[in-house]
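Complex shown without one protein chain; remaining protein chains in place.
This part shows subunit A:
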Amino acid sequence: MSHIVIIGAGECGARAAFALRERNFDGQITLVGAEEHLPYERPPLSKEALLNGLEPKLVSDAARYADAGIEVLTGRTVESIDRAGKTARLSDGQMLSYDRLLLTTGARPRPFPGLSGRNHRIRTLRTHGDAIAIRAGVQPGAHLAIIGGGFIGLELAATARKLGAKVTLVEGLPRILSRGVPAELSAVIAARHKAEGVEILCGVAIQQLSEGPDHARILTEDGRTIAADLIVVGIGAVPNVELARDAGLVIDNGIAVDAHLRTSDPDIFAAGDCCSFPLPHYGGRRVRLEAWRNAQDQGTLAAANLLGAEETVSAVPWFWSDQYDLTLQIAGIADGATQAVWRHVTEGAFILFHLDIDGRLIAASGIGPGNAVARDIRLAERMIAARLRPDPVALASPGTKLKTLLVA
């Protein structure tokens, strides 16, 4: 094999490129990205990057790509893939021949239904450019309205409060974070936002968003109008599958891959936010994860398998969110749990352990100041991976070190 092309220069694509070299691949590696920047970390965009207006935090600096012999083509998209001829055509007209291809095309913000054209006062947050544009509108005293009580919206709300903006967050469902986060944790986060002065409106359906020269407006189904200087829509993301679909690859809530991250074409793999894959520990159900560590893990795994390793996905899903001084961490997927065991960690910090009908630990959700829950969540992750059935009484007892349950 002489040339591996990676389409999509985010966390996942960059990680895969370096992982190929770490596995001693000595052929050509080309990483193609649509943005002008070298691959950068997206988690800070709703937090530190917004607060400080910094340059993007690069995954690696230019010298490391040069040292590793990784060619990075930024500011270009791939227009089409010819699977028979094994070539990719770029937006600048260049044709790249590949032996194997990795798709790390990521996801993009779900657009608000019915909203058309480019808006200046109604935005989404995914890229460094988005963060810069939002930063300009989040001034002391300005009114920011956020649509969607998910992680992006809530992290943005916390950052905007630090910047002195007035914040209203509108969620259509009865509570914030209803997807994947237990109600007990949502309640802690909602209470904290209220204490910080964020107005949270749950169960409010939106009829229309509009923008004028001075304001953007939310019209709710129940007839209210909320005027704001800036509206940010954070209602989820959709995977970038068009290139794969047009090339005839199987799509199923993302680019469908097997447990080796291989698409329906044996020479094409996909990883990260763009792909759906069978999740072990959970009966092989097909999921798509939009998470930073998943992007890293799958980039590393895809690199191994591009080189023929045939390794299977084994990571337990894990993600975190930082809001004010609170950190939430969740390992595993709690759907299907029949019992939740509450463990006190320290003042203001607790973990819920989610057990299935057989007593097997399938997820753990924790929240607290700083990194109070991190260590125990990491241990829980190992217990989930090992398919353990820990004693609920021991889980609930602060005097029992979780590490002892892992050994048992």
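Quick notes
Rule of thumb we're sticking to: contacts are C-beta pairs under 8 Å (C-beta built on N, C-alpha and C of every residue); 3 or more make two chains touch, one makes a residue touch a chain; residues count from 1.
Following the convention adopted for this analysis, contacts and distances are computed from a predicted model.
Per the UniProt record, the chain missing from the shown structure is "Rieske 2Fe-2S domain-containing protein", taken from the list "Rieske 2Fe-2S domain-containing protein", "ABC transporter permease", "Aspartate carbamoyltransferase" or "Trehalose import ATP-binding protein SugC". Annotation: of A:T30, A:S60 or A:S186, A:S60 touches the absent chain (contact as defined above). Contact with the undisplayed chain is limited, among A:L219, A:A374 or A:A396, to A:A374. Counting the whole complex, the residues of subunit A in touch with the unshown chain are 15, 18, 22, 41, 59-60, 64, 292-293, 296, 300, 318, 320, 370-372, 374-375, 378-379, 403.
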